[in-house]
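All protein chains of the complex are present and in place, except for one that has been dropped.
The chains carry the letters A and B, assigned in the order they are written, with residues numbered from 1 in each.
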Amino acid sequence: MLVFVTRRLLVALSVALTVSIVSFLLLHFSGDLATSIAGPDATAEQVEKIRVEFGLDQPIVEQYFHWLVSAVQLNFGRSYYFQDSVMSLISERLPITLTLGGLALGLAILVAIPLGVIAAIKQNTWIDRLALSFAVVGQAMPSFWFGLTLIIVFAVNLHWLPAGGNSSWQHFVLPAICLGYYAMPAMMRLTRTGMLEVLNSDYIRTARSKGLNESTVVLKHALRNAVIPVVALAAVELGFMLGGSVIVESVFSLRGLGQLAWDSISRNDYPVVQAVVLIIAVFYIALTFFADVLNALLDPRLRVR
Amino acid sequence: MSNLTLTANSSITSLPAVPEWRRIMNRFLGHRGLMIGSVILAVIILAALFAPWLAPHDPYVQNVSQRMIPPIWHDKGTWNHILGTDKLGRDYLSRLLYGARISLTIGISAAVISGLIGTTLGVLAGYFGGRVDAVISYIITTRLALPVVLVALAMASLVGGSLQTVIVLLGLLLWDRFAVVARSTTQQLRDAEFIASAKVLGASTPYILIRELLPNILSALIVVMTLEMAHAILLEAALSFLGIGVQPPSPSWGLMVAEGKSYMFFQPWVIAIPGVALMVLVLAINLVGDGLRDMNAPEGRS
Partner (left out) sequence: MKRILEVKNLQVDLPTANGTLRAVRGIDLHVNQGEMLCIVGESGCGKSMTSMALMGLLPKRAAITAEAMEFDGMDLLSLSKKERNQVRGMRMSMIFQEPMTSLNPSYTLGNQLCEGIIKHKGLSREKAKERAVYLLERAGVPYPEKRLNQYPHQLSGGLRQRVMIAMALMCEPDLIIADEPTTALDVTIQAQILRLIRELQQEFGTAVIFITHDLGVVARIADRVAVMYAGQVVETASAEALFANPLHPYTQGLLNCIPIPGKTKPGSHLASIPGVVPSLIGELKGCAFENRCSVSTSECRRRTPNLAIKPSSADHQVRCPEVSLSFQEAV
């Protein structure tokens, strides 16, 4: 187990390092940052001045190492726009995005797992079809459009919930529904197929032969085994949701990390963009790492090894 | 012995002899999701192809006197503009039809590019294994860690949004699932007998990969292709909605939602129409993908 964790940890760290290089290079080769920062009306001297000021005249390798060494110390430099340290901007916004992601994931799990279980038990009945349709529609719905629709219905017409902002918990309800519905279909389908597979397994037949109640058979013997892969998926989905929060946060004017990234992209504020990309990637890597470990803990066959 | 062959024969003839294509056809017709999906998809593709003939108006022509006419089911709707007009007086139906071209072009092109990248990587990793596999798997893991939406947004903003940019960007970002599926299916087939016999006959490695292996993993890849097409279409819409994708005055459906956003409280149909169009298209593609996967699955054959 220890060997397994150590090895996974090393892989995770090296992937994080690679991601940092890739995201750094992607931004640097997509265009001339100095020109972008200076804006379209800047003169050649102004561009040069900015180039020197932000160290963009240095060789790219040097720039990267300089950035990486600071980034490891959680120093991502200063924002071009806010004239504030990137880290303080991020630490202000991150909790909002994490709250949103956590709520959305919780909601998705609360809907997906029971729905998947019921769909599997009632396979090929109208309940199953309804659950599958719910998932298929969720997969097809553009999240920005679903967000706007939620606003029209629940904020504007029904006045139940606020349309945007983040001053109270009510502000998180609609964004969490929007983001959660995006993550739900995959988890529901995985729960359903997992349950179908497990319910046909020999050990479920054994459990039934012991005369246990149907609820014990389903909830104790089947669900535990069917839900193991869903846990891993949930962690990965949370990672995706943090990355996808850009869209939902911009729709609901939720001042989280995603909106910070989006604003910074439109303002050519690259130190912030780079930091957010890296942080979200590191979160994703950490989440998949924890998912692997959690998987190993839940499955005794992996745990003992 | 003669007894055995006799009964074996009679038991075969007792089963209805159905030709292969007829069996595939029957399963196709028997799969409701696949049927519905293909019909909708076919209608949308035809509408996109024949947009110049079907569109009642020029999708780009503005008419200030005809702004924000509601669609036909509203009291103030007119037959001249069945789906109404937008804030610049452009005919919504015509824009919707031309918009289908954008979504489909981007979906197909991005899926083809990412399919080429992902399949190449996946087949190489699966076929050669060992160090090649380790390196490619590492590349896949790294790619998965990159937040697609953010990276696409940042790069599109730097390069400048356009149809081509979006296609290339999404093509370069969405190959992960192709690689994963191509890798695992290739691994399963690597030691199959027909590959071994091709090797024994002295076929070159590229020949084996392209002529022997690829046709056998194609069905799995086509399923991924549909999923990534849907994925690309949704991402394009999101990028365009945020203003970094396809640029105005192109009638991208995502852009239409963005342009209608400020009117949506009083005229919800402005965002409802392009949004529903997007949803129906993606839904149809996903239904086709799910259906094809069911048809490929061995248990579906029983």
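Following the convention adopted for this analysis, contacts are C-beta pairs under 8 Å (C-beta built on N, C-alpha and C of every residue); 3 or more make two chains touch, one makes a residue touch a chain.
These figures come from a predicted structure and were not determined experimentally.
Visitor: Have a look at A:Ser70, A:Ser85 or A:Ser201 and name the one touching the chain we're not showing.
Guide: A:Ser201
Visitor: Would you indicate which residue among A:Arg51, A:His171 or A:His221 is in contact with the undisplayed chain?
Guide: Reading the full complex, the residue touching the unseen chain is A:His221.
Visitor: List the chain A residues touching the unshown chain?
Guide: Touch set of chain A with respect to the missing chain: 201-203, 205-214, 216, 220-221, 224-225, 298-301, 304.
Everything below uses one rule, namely that only the chains that are shown with their structure count from here on.
Visitor: Over in the complex, which chain A residues touch chain B? Could you list them?
Guide: 11, 14-16, 18-19, 22-23, 26-27, 30-31, 36, 136-137, 139-145, 148-149, 152, 156, 240, 242-244, 246-247, 250, 258, 261-262, 265-266, 268, 273, 276-277, 280-281, 284-285, 288
Visitor: Could you please specify the touching residues of chain B with respect to chain A in the complex?
Guide: The touching residues are 138, 141-142, 144-151, 153-155, 157-159, 230, 234, 237-238, 241-242, 244, 254, 257, 261, 264-265, 268, 271-272, 274-275, 278-280, 282-283, 286-287, 290.
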